[in-house]
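One structure is given below, encoded as structure tokens.
In this view, the complex is presented without one of its protein chains, the others remaining in place.
Moving on, here comes chain A:
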Amino acid sequence: MLAQKLHLLRHNVLSFVSSRTGSDFTRRQYDVIVVGGGHAGTEAAAAAARLGAETLLITQKIMTIGALSCNPSLGGVGKGQLVREVDALDGLCGRAGDAAGVHFSILNRSKGPAVWGPRAQLDRERYRQFIQSELLSTPRLTVLEGSVDELLVSQPNPEEPGHHRVTGIRLVDGSHPILSSSVVLTTGTFLSGSLFMGQTTSPGGRMGDAQSCAGLSYTLKETLGLRVGRLRTGTPPRIVKESVDLSLAQLQAPDKQPTPFSFLNTHTRCKPEEQLPCYLTHTTPGVERVVRESVHLNCHIQQDAKGPRYCPSIESRVLRFPGRRHQVWLEPEGLTSDLLYPQGLSMTMPPELQLRLLREIPALHRAEIRTPGYGVQYDFVCPTQLTPSLQVKSTQGLFLAGQINGTTGYEEAAAQGLWAGVNAGRTALSLPPMALSRTQSYIGVLIDDLVGRGVTEPYRMFTSRAEFRTYLRPDNADLRLTPRGFEEVGCVTLRRYKKAVSVRDGLQEALMALQSVALSSTRWREKLGNISLSENKSTTLNGLDLLQYKDVSFEMLASAFPECLSQYFEYSQRLKIEAVYRPHCEKQSREMERIRSEESLSLPSDMDYLSLPVSLSQEVREILDRVRPNTLGAATRLPGMTPAGIIHLLNYVLRTGQRNRHTEHRNRSSQKEGEKGQLCASNIPISQ
């Protein structure tokens, strides 16, 4: 391990001298190669290494590993849930957020703990440093600076489904190939990426970085025959903080007491009083005017014909919702940074017009731009070509994660990266692939949506996408994922596992203690004073029943029964949340069971839907043929799918499945996929 560290250090130092000297210092054979050092790549590399795979991370610039390319923030509603889950599986981004956060707040505080959104503004420098030092200290992980030119593929293993098998990569410098059992591609916006500002375009995936990997693009499209689509995104100009009149904006203070993202942390690196504020301001009619006047000079926005349903830029906002005030958040970029990030002002017009636009906002009337905003267009691989383990269906050992799968956002990238890394590692170690159920995690929802339905616009997580939102809460992500992450997946370290198990046991004890105190409602009223209980006087209620009431806190109960409850004070908030949601989650458990059983019924990947001898409409056949859902569950959620169609499909699969089970190779994969069910088939944690 020390050798590896030194190795990375030497390499890192060397990289300043020459950016292409990598191969001399690397082995020629790895278990897993991860291409890309963003949120997906770093999580993938770290997860594969945690699993026990010898892992190589290749990035164009070691210095940009862990860079926040766009907004200086992490988490939020839906995204915060993803961060908690990545952390529960021992990923990096939660702890990195705790180390780099300079402004913590729980969004949706007033709307119910299931939809609370832990969020933080980040210090870019601290975030990068944390991720880099974390990778540095990860055993079995090597980092190499270089550009991948080609993906090496060979004949598939005939025992497994697929037409190709990945064998490694070759770098741009034309040196010898680096071989591996699996490869994870996390190339972000660099796949045939081009940058847009005003009327000028240039090739690239991020301003200031090297061009994108044309050779890789070619392999994916031509050699592997993967379907790709094109997506667009953008970033706002960065503003010099000193030039902003913050007295004209509304101050947004952070939470007084920062809440860490990570289940391992009790406090954040930034002290409560060191936190920085954000500022809120609004667009004016002048902003709209500048946008309209500059449309003809704005290539990116002109090509917006089949744009996303949401509004990715200020241009699209004012063009689609004219005559309105739009919010602009002025966010700090770090403790020592002299810049502000104007969230909501992503734009692609020429720089001089960007300045004019900014200055139409009162607080920004003297604003100076450090770097202008720009747009990016890039290729993504239609994710319906992936399995729930994020492997390309046609290519054994090739995994994709992040924007290459059509998502947007750090958290979405990190979640996929972690899961792709897990499965790349498992494949290299000859373990069967695994899938996460959408009944168990947002990561499961994310991946199931991607591979089951595909994307037409950059995919972002919302809590409304999760059917079992009241169960998939930020507070219980550790109970949902950590024990399995250790026991079955292998991506969780012992330290975290022990902590999660002790929390689980503690909560379970506390719940039992709460249930053991039972009184009539009259007696509860006497004990707790003025609380309104709807039950009639003689009904007996236990402590858990009582904790469901809005006005009842665990502290109140503990003071009424100090001898048996006071030892559980540390869990008071989690107990309260559990008490409120438990009855609803129990009601949903049958529906969860149904979805899980549909998820575990895999559909053969080579099914000929167009001529299947069952009663299906042509329309449904075409949908199925296009998307090729991995499981019956995914088929059920396809738009346009009819209930009758599902029944016929189910009957057909059950009929033919039984006949073929022992004869055909492809069923090996469905049996393997069946094992993934074990990961999901759990009861609601902390059963009574």
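Everything that follows uses one rule, which is that contacts are C-beta pairs under 8 Å (C-beta built on N, C-alpha and C of every residue); 3 or more make two chains touch, one makes a residue touch a chain; residues count from 1.
Throughout what follows, contacts and distances are computed from a predicted model.
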Omitted chain per UniProt, picking from "Snurportin-1", "GTP binding protein 3, mitochondrial", "Ciliary neurotrophic factor" or "Phospholipid/glycerol acyltransferase domain-containing protein", is "GTP binding protein 3, mitochondrial"
Touching the hidden chain, out of A:R269, A:R317, A:R596 or A:R628, is A:R317
From the list A:G38, A:G78, A:P372 or A:G633, which touches the chain that is not on show? A:G78
Touching residues (missing chain, whole complex) on chain A: 76-78, 107-108, 110-115, 117, 233-234, 309-313, 317, 320-321, 324-327, 329, 343-344, 346, 408, 453, 462-465, 467, 469-470, 550, 580-581, 584, 615-617, 619-620, 637, 639, 642-645, 648
